[in-house]
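Take this structure first; my questions come after.
Every protein chain except one is present and positioned as in the full complex.
Right after this comes chain A.
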């Protein structure tokens, strides 16, 4: 299925955005997020960006105070996901203009809409920034 979840977590380990592409109960999600965050945040810059946890492989990347974590299946291309995270950040940057943690917090639904245009059911839909953002900006004007 490819991508199983996308998480954005700040340096303190607080979740700022969570999107799951498979059903987990509230308790499972809380536990999983806690475990992953503890594992990933403890790693140093020099270590590789991949962590294996339970049956997930977590690919993470840090941008300033925000960690982007993507959980994938075992047969997913890790390097491509790393590139995908960068694309996600660039797209949000383009939309919000120098995106920061607060932008995502206060415009949670917009962040979700952007993600929704990029990933659906764990598969990548679109990788062109302007294609992703056109419908969002159109809707923004309309509403």
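In the analysis below, contacts are C-beta pairs under 8 Å (C-beta built on N, C-alpha and C of every residue); 3 or more make two chains touch, one makes a residue touch a chain; residues count from 1.
Basically, contacts and distances are computed from a predicted model.
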**Report entry** Undisplayed chain, where the name is taken from the UniProt record, one of "Dolichol-phosphate mannosyltransferase subunit 3", "AP-1 complex subunit gamma", "Dynactin subunit 6" or "dolichyl-diphosphooligosaccharide--protein glycotransferase"
**Finding:** "AP-1 complex subunit gamma"
Query raised in the report: For chain A, which residues touch the unseen chain?
Result: 1, 15-19, 21, 23, 25-26, 29-30, 33, 46-52, 77-80, 82-84, 87, 105-106, 108-109, 112-113, 116, 120-121, 123-131, 135, 138-139, 142-143
